[in-house]
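One protein chain omitted, others in place.
Coming up: chain A.
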Amino acid sequence: MAQRPKGRSPFFWGSMIMLSYAVIAGLSITDAIDAPLNFILMIAPAGLMVPLFRSASRRIDQGGSIMCGKGQAQLRYTKRVMICTALYLASFGLMVFFIDQREPSEALRTVLAVPPGLAVIGIFWAVGRLIIEEQDEFVRMLIIRQSLIASGFSLSIASVWGFLEAADVVPHADAYWWPVAWFIGLAIGAVMNRVKFGSWGAV
């Protein structure tokens, strides 16, 4: 009989992250919270990435995989995303602390603001490497499909929101919310994979 994996599943932690970001985005866009508090609140859901990846790694160690596939490429992907997430948390925390407390010069603010963005680029790079390294063609197709759905979802929202914002219909949304929308799009892509192919995908 198959052994039931211990602890919460990666789906649980992923859902918690999505839910948290949705709530923070709602509060931020409606100006219910100010910018410094928004930055601080954005760190907390990213911290949930740690139990998410521990849960995913545990599943791989138990002979399974995060969602499907043989696991090797996914294991490397998980490690890369964990590193990028750790860098994101550290650089974001540093940026919030300095900008909020020390009021640094524009040059220093630029230096502080670039690393969190680079860490997010690192996550996109990890997804790209997963597509290259995944040897299972069916799983690779699921990942590509998931990524295309995520890109379509986030770019569509960004386009519509941008014009609505220009027409003063909706409040301003900072550009760093679009990668968050892309990650939500990955979750939507996983559901669409499940409906069409019976497997969630691997991201």
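The rule is simple: a contact is a pair of C-beta atoms (placed from the backbone, for glycine too) under 8 Å apart; a residue touches a chain by one contact, two chains touch by 3 or more; residues count from 1.
As a working rule, contacts and distances are computed from a predicted model.
Undergrad: Assign the chain not included in the display its UniProt protein name, restricting the answer to "Sarcosine oxidase subunit alpha", "ABC transporter permease", "Phenylacetate-CoA oxygenase subunit PaaA" or "Helix-turn-helix domain-containing protein".
TA: "Helix-turn-helix domain-containing protein"
Undergrad: Write down which of A:F97, A:F124, A:F138 or A:F163 is the residue touching the left-out chain.
TA: Within the whole complex, the residue contacting the unshown chain is A:F138.
Undergrad: Even though one chain is hidden, which residues of chain A still touch it in the full complex?
TA: These residues of chain A touch the chain that is not shown: 65, 68-70, 135-139, 141, 196-199.
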